[in-house]
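Structure provided below as C-alpha cells; questions to follow.
For this depiction, one protein chain was excluded, whereas all remaining protein chains were kept in their positions.
Read from first to last, the chains carry the letters A, B and C; within each, the first residue is number 1.
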C-alpha cells in the first residue's frame, strides 16, 4: 500500500478546530501532523482512534482514517484495529478523563498486551468537555465544579502506572514545546510496541492553575540532562520522586520487539483483513470429524 | 457499638466451604478469621465485600455482615460502605480476575482515594470459577482453555501497580503460610488507609504450574530478611526485579494517616449513617433563597 | 402592542458571555414580577460554536419553547444567519452594525432591525483587550430601553451575578449597560410592538431543573451521591458537591458510572440514602448494577436525564429516546419502578418520592427526565417542604433480638414475607448479620440453587411491585375531561402540550392530556380508564420511533387509536407543532 511520498502538513488538515483559542490541544494536533510528515506516513496509512472529550475531538481535525469512539474505549478499539491490520499506523488520542478515569482498566491491560500502537493522552488535569471538573490527574485541592472546596483525591501519574504495568515505551511531552513534542511523537510511533505519551496540554478555560506559565516553571526537560531512558526502576524513581515534572522519553525498552500482534499472527505480512472469506477457499469440513 | 470480647474463630464460621479440597482459599478464610480474633473484632463490626469467583465465595463461609456483589465491583461498593460508616471494618476479598481484570480500573482509583479498607486478592493466576482460563497474573505461556498453546500476554503484578498508584500499604502473602498470612492480614487491617494484600492462593484444580510446591521454591519471605518496607521506590524495585517472589509487607506508608473518609466527613464520630433524616430536624428552607 | 408575552433569543457563541447575559435577563424578568422559562440550545463545544439562549416571559406560568423567538439579540452575523428566519412578522433584530454595513443576506422587510454598533461601543468606551466581551451587556441596555425596562433592576441582577468577581467587573458591566441604553435612547426610534409591564412581585424561584432534582433529593434525606460528569446530569453532581457537606452528606466523583452506581449500592447497604445521576451512555454502563439492586434488594435511585442519541449522538440536545431502555434494560426478571417528572417542579417532588419508594420497596427506582427539564430554568412557586416525608420502610437500625434466626444462624434478611418486603438491618446492628447477595439465595442470603426456594424468592421479589402500586404517582388528567381528543405523554413535552391545549380550546377544539408520572409498573387500569372514550390519542414524545406509542398495546393490554407526534432533531417541541398535529386529526 506504500506510495510515493510528497505530503505536507496541510494534507493532514480536516475540519477547522473548535477548541478554545490557546487550548493545548492545538499543539498536539500540530505536532502530530508534523510527526507524520517527518515519518513519511500518508493519511491512508494512519488510523487515529479517539474517545470522547475536547481532546478526542482531534479526530475531526486530523485527516486520516479516524474513529471517534465512545468515552473511555479507544484503546480496545485501537488494539483490535492493529491486530486486524498490522500495516496500519494506529494512534490513540485521548484525554486524562477518557484515558485515565473511565479508561483506566483498558490502559493497564493494553500495556500488558503490548500491541504496537501509540497512545497520546492530552492531559489537562480536568474534564474539559463537561466544563472543568477535576480529573484523576488533578492535584489534591484543585477547585472545580465538583470540588468546590478543592479535590479530596490524590492524583495518579499515568507514566508511573504505565511503567509498573510493563510498558515498553513511556514518555511525557509538553504541548507548547512543539519541537520536543514532535520528536517524542515520532519516537513513540517508531517504537515497536505499545507506546504511551502523557502530553501536558493546558486547558486555558477551566484550569487556571496548571497554565502554560506554571508548566514552564514546573517541568524539567530530560533532553537537557544526562538521562538514559533504559532502566525501568530508574524511570519510576524519576516520575515518582522528581520535584519537577520530567518531560521527554522516560523509558524505552531496548530488548527486541515483542508485540502482541506478532505473537498471535503467525505471518505478519498476511493480515487476516486481506483474506478472501469465500468458504470455498477454506477447509472447514474436516472439523466435523471432531464431533463424529 | 463495642462489646465485651470473647469470640473464638468458630464464631466466624458460616456455611461449609465448597472449595475443592486443597484450594488455597481455605488458607485465606482461616487466616482471616484468626486475624479477626486476634484483632478482637466481632462479626457485627465487620463487613466482608466480595465479587464473583471461587475466591469471592468466601462471603458464604465467613460470618459477618457480608455483601456478595457482582463481578469486578467489590471495591467501589466497599469504599462507599466505609464512607457511610467509618466504624465498620471493611474487607474486600476478591480474585485476580475479579480484582485485576474486570476490576482493574476500580483498583487504581480506590487506591488513589485511600479509603481505609483492606483488599485481599486471592491470586491463583486463573479464573477458577469459570474453569481455569488464564488470568491477568498468569505467566506468558500458561496453557488453559483460552490459551491452548500458552497465553500470549504478559502478566501484571498487583503490588507493583498498587505501589505506582500510591497505595499506602502493600503486601503479599502465601495462603499456605498461615502464620505469615495472619500477621499480614492483621497489619493490613490495622493500617489506616487503603491496604492491599496480594495473596498467593493456589488453585489445585486448574493451575498445575503454580502449585504449593512451586511457590515454596519461588518465594522469598521478607520477614527473614533485613527489609524495611518504608521506601516506595525500593519496594517497586523489589517487586519488579526480584528473581523470587517477595512475600510479606512490601510497603507501608509511615506518614500520618490521611484517609478519604477523614477528608470528606468532617466529624468521623458522626457517621451520616446514624442521622435521623426526618426533614423537620434539618434546615432546608433557606436553600430556596439561592433561587430567589 | 404585545404586552408581557415575549421570547428573547440571544444568539452568540459558546463561551462568549451570551449565556450569562441570558441568565441575567431571566432574573430581570422574574424581578419584574413576570414568569420565566429559559431554553439553552448549546453545542457540544466550549468556545466558538454558535449557541442560543432564549428567555420567554409572560404573566402566566410557561414551560415551553415559543413557536418563534420574538426578539433576536444577534451577537454576531452567524446568529442572524441561523435564526433570522425564525422571527415572526413584526419580530425584532438587534444587530451589531460596527462593520458599518447592514446585515448581509438578510432581506426581511417584515421585521424591525435595530442596528447598534455593539463592538465599536465596547472597544471605544470600555478599553482593555477583552472589551468585546461586553457586547452582550450593551445589547441588554438597548433591549431595556426598547422594552422600557427599568435599568436599576438589571443593575441589581448584574451586581448579584458579578459581585464575587470584584467591584471593577460590576462597574464595567454597569457602564456597558448604560452605554447600550443611552445609545438606544439617542439613536433608535421604537417601531416594534413589544413592551413589558412590571407586575407585583410574587415569591418565586427561578431554578434550573437539575438543581430542583438535587434539592429534592437532599431534602428527602439524601446523604450519598456518586456520579460521573455527563450532560445533562452534571449540574446535579455539582449542586450536591456544593451543598451536601453542610448536611453531613458525601458526594463522590467516581472514576466512571459503574463505580458511581455500585458505590450507591454500597452506601445503601450500609444504610445511607444514596443516588446517582447520568444520561444515556452512562446509564448503559449502570445496567448490570440495576439488576443487582433488584436481586440484592437494595435501594437505588438513578436520575436518568435523556439527551440525543444513539451513542454519543447529540450530547447537549434534548431527546426522549431512552424510554425502552429504562423500562427493559438489564438481564433477568426483577422489580423496578420508573417515574417521570413532567415539569421542573415535579422533578423536585418526584425525586424525593423516589428515595422513599426505593427504600420502602428495596429496589431500583429510575427517574426518567430529559435535557430540557434538566438544563432549563423556570419560575416556580417556592417548594412546599412540608410535603417532603422520609419513609425508610423496613430499615432496622436498632439492635435486634427477637428476630434473630432460631438456629443461631444469620438474620433472615430475605424472609419470605407476604408483601415481599423483608426487614433490612444495616451493618453493625447486633443480631442482624446476613449476606446481601447478587446470587440466588436463601432467607439468610446464602447461595442456593434449590428450585423451590428459587421460585419462592423470585415470586417474593416480584410481589413488591404489587405492594408498591397503590403508592405510585398516578397519571394526571389535564384539560377537558370529556374531550375525546387526548394527548398522552410524559416529560418535558408536558409544557408544550398545556400551551397547545389552550390554543386549541380558543379554536374551539376541546382536548385533554393524560400525563404519565409512573411509567413502570404501568398504571394500566387508570390510564386505560382515562383513555377509554378517546376517539384519537395523540402520543407526544421526542424520539424517532415513537417508543411510547409503540409500547402502548403492551402497556395497556389493548390497542387504541393512536397518532404519534414526534420530533428528533434535538430542538424543543413547540406548542404550534402540537396544535397542528391535533388539528390534523380533530
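Please note the rule applied: a residue touches a chain if its C-beta (ideal position, glycine included) is under 8 Å from a C-beta of that chain, and two chains touch if they have at least 3 such contacts.
No experiment lies behind these values; they were computed from the predicted model shown.
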Inset, instruction - Decide which residue listed in B:31, B:49, B:70 or B:197 touches the omitted chain of the complex. - result: B:70
Legend entry - Contacting the left-out chain in the complete assembly, out of C:123, C:169, C:242 or C:550: C:550
Inset, instruction - Touching the absent chain in the whole complex: find that residue among C:141, C:280 or C:523. - result: C:280
Inset, instruction - Give the residue, chosen from C:315, C:347 or C:575, that touches the chain omitted from the document. - result: C:315
Legend entry - Missing-chain contacts mapped onto chain A: 1, 3, 14-15, 43-45, 47, 49, 52, 57, 59-60, 63-70, 73, 76-81, 83-85, 87-88, 105-106, 109, 264-267, 270, 272-275, 277-279, 282, 284-285, 287-288, 291-292
Legend entry - Those residues of chain C which, in the complete complex, touch the missing chain: 43-44, 279-281, 283-285, 287-288, 291-292, 294-296, 306, 308-317, 319, 321-322, 324-325, 327-334, 437-440, 447, 449, 451-452, 454-455, 458-459, 462, 543-545, 547, 550-555, 557-559, 568-571
Legend entry - chain B residues that touch the omitted chain in the full complex: 18-21, 52, 54, 68, 70-72, 101-102, 104, 127-131, 133-134, 136, 145-149, 153, 205
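The rule is short, and it goes like this: only the chains that are shown with their structure count from here on.
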Legend entry - Centroid distance [mean C-alpha coordinates] between chain C and chain A, Å: 37
Legend entry - Shared interface positions of chain C, touching two or more other chains: 245, 255-256
Inset, instruction - Specify, in ascending order, the residues of chain B that touch 2 or more different other chains. - result: 105, 109, 264
